[in-house]
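A single protein chain has been omitted; all remaining protein chains appear in their positions.
Coming up: chain A.
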Amino acid sequence: MNTIEAKVVVLGTQAVGKTSVVIRYVGGMFSKAVSPTIGASFFTYKLTVNNYRVKLQVWDTAGQERFRSMAPMYYRKANAAMLIYDMTSADTFYDIKEWVSELKRNVDNPIVMCLIGNKCDLSDNREVSVKEAQEYAESIGALFHETSALKNIGIEEAFLEVAQQLIKLYETSPNSGLHTIDMGENRSGAKEGNSSIKLPEEESSKPATQQDTKCAC
């Protein structure tokens, strides 16, 4: 049985329920008091689909404006993106369009996108119609699901379909960036091109003392 490892990034405006969806899927629970994510949280989830073991590495990003500039760190080299909006807020849906164009601009490798309208338990206050969302999803080639983290509706299905798409991607496109665990040693190879930051070598002990005096002044 093949095992593939895929990086999934969860994007969307703040308070649409990104963390709730992820915790519902990974941890199987719902908490009313989920506090805003700081930076990004990392989850892993393993599932078996169509004779593949799929290991999902999920980056649950923070929706707050101030973390916006961090996003590239997470979606770069992502194999799938969960684009979550709150169906009771049209604004959060329009924000998705910004995310999509940003992904299109910055991500080279093929990426599975899944549009998710969360909070469908509140569909009485719906501001985004199924039709509108569906059409948009088709126009960008994304999957589409409506979910509720509270009532546990649609989340399992959404991730499952993403996993199936990932397998398809792995089978059809060798350049997908997806790697199997057996080839794990090559993982570092996938990291080339990083603008890695280097700390100063030996000769730079001066700044430390400078700083020392600055703080102790």
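In the analysis below, a contact is a pair of C-beta atoms (placed from the backbone, for glycine too) under 8 Å apart; a residue touches a chain by one contact, two chains touch by 3 or more; residues count from 1.
The working rule: contacts and distances are computed from a predicted model.
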Between "NADH dehydrogenase [ubiquinone] 1 alpha subcomplex subunit 13", "Vacuolar fusion protein MON1 homolog", "Magnesium transporter" or "Eukaryotic translation initiation factor 3 subunit I", which matches the UniProt record of the unshown chain? "Vacuolar fusion protein MON1 homolog"
Given that one chain is not shown, which residue among A:T37, A:T88 or A:T147 touches it? A:T37
Out of A:I4, A:V54 or A:A71, only one touches the absent chain, namely A:A71
Name, in rising order, the residues on chain A that touch the hidden chain in the full complex. 14, 19, 23, 33-43, 60, 62, 64-73, 102, 106, 191, 194-200, 204-208, 210-212, 214-217
